[in-house]
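I'd like to ask you about the structure that follows.
Removed: one protein chain of the complex. Kept in place: all other protein chains.
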Amino acid sequence: MPDRTGLAGLLLFLLIAVGPIGFSLGYALLYSIGAVGLLSEGVTGGHWAKLFLEREIWQSFAVSVYVALVTVGATVVVALPLAVGFRRQLERGPLSYLMYAPLAIPSTVAAFIVFQTLSGAGFFSRIAYQAGWIQGTEGWPELVLDPWNIGVLVAHIGMAVPFFVLLFAQVYAQAGVPKLEQLARTLGAGRVQVVRRVTVPVVLRRSFENLVLLFVFVLGSYEVPLLLGQQSPQMVSVLTMRKYAMFDLTQKPEAFVIAIGYFLLASLLLVWAFRKPAEG
Amino acid sequence: MPDLHTDPFLRVSNIEKTFGPEAVLHDVSLTLAQQRTLAVLGRSGCGKTTLLKILAGLETADAGRVVVEGEDVTDAPAQSRGIVYLYQEPLLFPHLDVFENVAFGLRLRGVDKQSIKEQVDRMIGDLGLRGQEQKRPNQLSGGQRQRVAFGRAVIVNPRLLLLDEPFASLDVETRALMQQLYTRIAEAYAITALFVTHDLKEALLMGDEIGHMRAGRLHVYPSRQAFINDPNSGVAQEVAFWERIKS
Partner (left out) sequence: MSTSEHPRRGGRIGAAVVAVACVAPFVYLLVLSFAERWAFPDVMPASWSGRFWVRALTGGALTGSFGISLVVSLLVAVVSTAAGFVTAKYVAYHRHRQRLLLLAYVPFAMSPVILGTCLMYLYLRAGLVGTVAGVVIAQTTFAYGYAIVLFTAFWSPRTKDLEALVYTLGGSPAQAYRRVLLPVAKGALLLCFFQTFLLSWFQYGLTLLIGAGKIQTLPLKVYDYVNEANPYNAAVASCLLVLPPVLMLWANKRALSSGGLQVSSSP
């Protein structure tokens, strides 16, 4: 059956998404090796060399990977017990719809709230002051704009946990985990063993792709590190935007070096996450 | 004037179908007279479903022809063949109730409301589903769903009905009821049908003629007795089994 709408769909896809992005990445690559560009002086590997020779760029990647990794890890550690422990309350009752509420909060607002609550003069600092634990704003630890990116982590984890609580709860039910747990118990497994060998592996394996997606999202996050992150090293999106928009046009090729580097890293992760499983 | 010996109601000639390196159907031919049911026996994976889908127009054959009532439908689109394909799992429209599911084909043809009500009511009675008209598919049992799917297919008076192991997912008792229902309705609505099954008894119960499909090749027996007498058909083993049990 000749499917004309299908062909239209494919053309639309090429026109709106694949074409522009593919072309743009090609352009960015050429720019980064000096083949095109306002100030280009011919093909050079100099900008790419900076990736290894200067700290700024690879440190940016390192910190981005760090933030993404810790976010994913912490999200699992927090969301999984919540999803399994509050299974019943998530199916029925106020928590079943209140858990959706945080999904309405975007990065911009989340970053703002984290800043307001965790900074030196922020909400929690004031509580600590009223409780007599600190003497003034200087007594409050550096949680935003700090070297460990704690504020950035809190914002990302805070946004990811509600989503993954709901996801894990859904996976838990759909994969029939309670039945598997019961089965394990009849085979003689203790409570801890059941969790370790049945609950966690089954839920995580089903959620694997979504967790990789979370990693890629946080890796390329912009608004949160823009507001809560340090000046240096910055996460890749922030650094790319800075180098791109700078008055000093010599930085532009470096912006594209980062862009291509990010694209390659993210693509590898996506291909790895979505490779076809061996089983049919 | 059509000669009933050289122009049967359904003539399938030399169908070939290959998926990749595998030849799923090889030189498959059959003829079927009007208002007769051909039961095709075969294990899963022997190509039965592919054959049915080719007849229905949901797949295209690599070679061969399909002629219904003298009309070559080999290249015709599915919607103009008048051939309805019934899936193994009863595939009901989830957003419609029983009445609307059965009425679906009639609504497609723009039949008037009064006529639809009469025909659907009669069919629902024949199917033994009185009182279930407003129910949604997810509120029905497997057997009930299969009945609705059956009624929906028969009510549009198809030239040919293709049943792909329709009772395989039902329990033994429901299956027996469905077999009786089929025979009754097939006669009442003058159905011509191709019935695929892997169950020996079902083939004998449902088929006016019997065929056996193995590894993409179809052999149609000249008569039911020929089928029963064939040592390879499996009938002999069944009879021997029950005789052994008795003694």
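Letters A and B mark the chains as written, and numbering starts fresh at 1 in each.
The working rule: contacts are C-beta pairs under 8 Å (C-beta built on N, C-alpha and C of every residue); 3 or more make two chains touch, one makes a residue touch a chain.
The structure presented is a predicted model; accordingly, all values stated were derived computationally and were not measured.
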{"item": "Contacting the left-out chain in the complete assembly, out of B:Ala63, B:Leu108 or B:Ala236", "value": "B:Leu108"}
{"item": "Full-complex contact with the absent chain, from A:Leu118, A:Val144, A:Val177 or A:Ala255", "value": "A:Ala255"}
{"item": "Of A:Ser125, A:Asn149, A:Thr199 or A:Gln234, the one touching the omitted chain in the full complex", "value": "A:Ser125"}
{"item": "Listed residues A:Thr75, A:Asn149, A:Thr199 or A:Thr240, member touching the removed chain", "value": "A:Thr240"}
{"item": "Absent chain, residues of chain B that touch it", "value": "56-58, 77-85, 87, 91, 93-95, 104-105, 107-109, 152-153, 156"}
{"item": "Absent-chain interface as seen on chain A, which is shown", "value": "3, 5-10, 12-13, 16-18, 20-21, 23-25, 27-28, 82, 85-86, 88-89, 93-110, 112-113, 115-117, 121, 123, 125-127, 129-130, 137, 162-163, 166-167, 170-171, 209-210, 213, 216-217, 219-223, 226-227, 236-237, 240-241, 244, 255-256, 258-259, 262-263, 266-267, 270-271, 274, 276"}
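Methods note: only the chains that are shown with their structure count from here on.
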{"item": "Distance from the mean Cα position of chain B to that of chain A, given in whole angstrom", "value": "53"}
